[in-house]
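With one protein chain withheld, the remaining protein chains of the complex are depicted in position.
Letters A and B mark the chains in the order given here, with residues in each chain numbered from 1 onward.
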Amino acid sequence: MEERGEVYEKKLLDRIVDIVVDRVASVLEIVRPGWRTRNEARIEEFKLTLYAFNRSPPGLLGVTLVTLFVIVAVLGPYIAPFSYDMPLVLCDQNAYLASPGKVITVREGSLCHQVYGIKPGNYTLILGADDYGRDLLSRILYGARTSLVVAILVMLVGPLIGILLGLVAGYRGGYVDEFLMRLTDVFIAFPGLILAIAFSAVLPDRIAGVVEGYPIVSRILLTLFSLKPEHVGPLANLVSVIVALWIVWWPGYARLVRGMALSARENVYVEAARAIGVPTHWILLRHILPNISGPILVFLTLDFGAVILVEASLSFLGLGAVPPIADWGRIVYDGAEYFPRAWWLVFFPGLMTLLVVLGFNLVGDTLRDVFDPRTRRRIEFKVKRGR
Amino acid sequence: MSLSLECDPIIEVRDLYVNFYTYAGVVKAIDGVSFTICRGETYCLVGETGCGKTVTAKALTRAIPSPGRIEKGEVIFYPEPGKSVNIMELSDEEIRRIRGKMISYIFQDPSSALDPLYTLGHHISETMLAHKLVRSMRDGIREAVRVLKRVLMPDPEERVKSYPHELSGGMKQRGVVGISLSTKPKILIADEPTTAVDVTIQAQLMSLLKDLKSSEGLTLILITHNMGLVAEMCDRVAVMYAGRIVEEAPVLDIFKNPRHPYTRALLKAVPNPLSKIHRLESIPGTIPDLIKPPKGCRFHPRCPYFNEICLKKPPEFKVGAKHRVACWLYGGVESVNEG
Partner (left out) sequence: MKDEELEAERLKLRNMFPGETPLVEVVRLKKYFPLRGLIFTRGYVKAVDDVSFIIPKGKTLGLVGESGSGKTTVGRLILKLIEPTSGKIYYDGIDVARLSRGLLNQFRRKAQIIFQDPYMSLNPRMTVFDIIMEPVKVHKLNVGDPQRYVLNLLYQVGLNETHMFRYPHEFSGGQRQRIAIARALALNPEFMVLDEPTSMLDVSVQAQILNLLKELQSSYNLTFLFISHDLGVVRYMSDYIAVMYLGKIVEIGKADDVFEKPLHPYTKALLSAIPIPDPEIAKSRVRITIKGEPPSPVNPPKGCRFNPRCPFYMSRCSLEEPPLVEIEKGHWTSCWLYG
């Protein structure tokens, strides 16, 4: 048995991890006394996982990119100089296809000042503007929010359905398994993009109906996306893309989880649980799921980037985010006709998408190495030996 | 260490040290092992998991897989009386000629030794072809039938054409024995050959090995943790613990006069089905970590006779004509009582 309190060679990041994790653990200890002793080993394992992660420079880069993305997405709408749909050509003709760094002036008493409430003065359009004079920087900040919320909403539902169905299919086997897998096959057989296009064409009206019917729903969505109430229509389009992606995304998880559950259920500890009389749902949640969570987590991480990319692609095709909603893919679509004259309209949103997806991919790859028992051991001992 | 063995040595190991360089650290798997095996005898390496018996056997033909490395030591092989070969100094090409041809192995799991895509006959003739004992695969298949007859395989003409999955465990192990013997080796090393087969098949295999030993003039090195097998098969026994030989003696002496505390404890922990025992003595503690092995005698943390001096590595003491022990209990001036 390992000696507890074995000294690891800790890097600075490891120490930061320690502080953060310990703080959280202390809080949890206050809420539920005794929690700390019960989960001491779990906390150590968790820290070790993070140390392992810290040993990978690409992984750290990925985490940085993802963190920046999330910060930008959450704070974007509050720090953006202008609103996502503010046509600055109304203030100053120079705003039309303004190149990065161009300065525009808002005059006292002008339309911009009186109606839109923009303080008079000079403004630098750091990343330029589009054909409506909408500030690209602001639109990119709002676009980050759009991407993040779409990704979260898709990833909350799609994989969940897939994982649940996969667990049931893999554990039960027999006819249940056959039926679910053939259902999965049907859905996988559809080319995802075509299905998404079809749904994006058909659903918006229906969704608009739902959204208008339940004001709570529309209010929540508008807040999430940081949109103005008058843009409920375009919101419906976005939501229909999300729904389409739910339908397209679950089969992958169903198949993955079903395969893993199938082999996991052969483990002796599952048989031991049955011998004790543990009910099926307990077995699935405590014995099967935790032991297959590694690959699932990797999949989820990589998928986050994939969803953002797919959503941007759909918007780029003209589906999905409809103006005036700020969406990176849509900005590229709109700006394509001015390329290469107004190259910034294609370059910056493209760059952002690239960086974000890259970030998720790097994190996902590093997680895969950290969770795979074979590579994990190597990394673990690198931690312990300080190599 | 010079025990008067009065025999014709076939292989001599002197001061062998083997380390494994793993991510966890350096595993000092073999820590100064020396022994001599006489031509024609059955020599047993006995011990529990991690004692180093398999590594020692592999070291005899430098078959240690990475990350293992033979740090120090000599292995001298005498293919014929008077002719000696220094294994450590051979080139890779030369050692390959010895491995499989003059010194053959059979391992625990016959299933993994056989390629599921090829028939048993193919395996045998491929081996013979590789060592240039036949001229073609066709000759090889004919020889293979003869080999299978020698290992008492039922229906050898049919079995030559069988694939591994068509064979039972016992037949596979016979097949593997056949492959190893097809090159007429001088030494056969059997590493836990019967762990994966049933007791009745085990009996058949052991009796086969005994017969083959005398008919082919083989020297057999048997590696096992089963003391019953040792009693059945062996002439001399070396008991290993944590990378060292703690005791070596003829088989009768090991069972009747075990000297080393570990050997004694081991024998008391083995249940004998023929007698109703009232209590099995267990050995407290666990097998040590070989990355940070105990200082001095590696058994001292578990030894009921522990003394200060045990923190120094004990040399080997001669307690009988062919009986040596690595334990300070026997280093004193007074002789130790029997039993």
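Just so it is clear, contacts are C-beta pairs under 8 Å (C-beta built on N, C-alpha and C of every residue); 3 or more make two chains touch, one makes a residue touch a chain.
What you see is a predicted model, and the numbers here were worked out from it, not measured in a lab.
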Chains shown that the absent chain touches, full complex: A, B
Identified contact with the non-displayed chain, of A:Asp22, A:Glu40, A:Asp185 or A:Glu230: A:Glu40
Residue touching the undisplayed chain, where the options are B:Ser84, B:Ser136 or B:Thr286: B:Thr286
Contacting the left-out chain in the complete assembly, out of B:Met171, B:Leu188, B:Cys303 or B:Ala326: B:Met171
Residue of B:Ser136, B:Asn272 or B:Asn307 touching the missing chain in the full complex: B:Asn272
Touch list for chain B against the chain that is not drawn: 48-49, 154, 168-171, 198-204, 206-207, 225-233, 251-252, 255, 265-267, 269-274, 276-277, 279-284, 286-287
Residues from chain A at the interface with the omitted partner, ascending: 1-2, 37-42, 45, 267-269, 271-279, 282, 286-287, 290-291
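One rule holds for everything that comes next: only the chains that are shown with their structure count from here on.
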Intercentroid distance (Cα basis), chain B paired with chain A, Å: 58
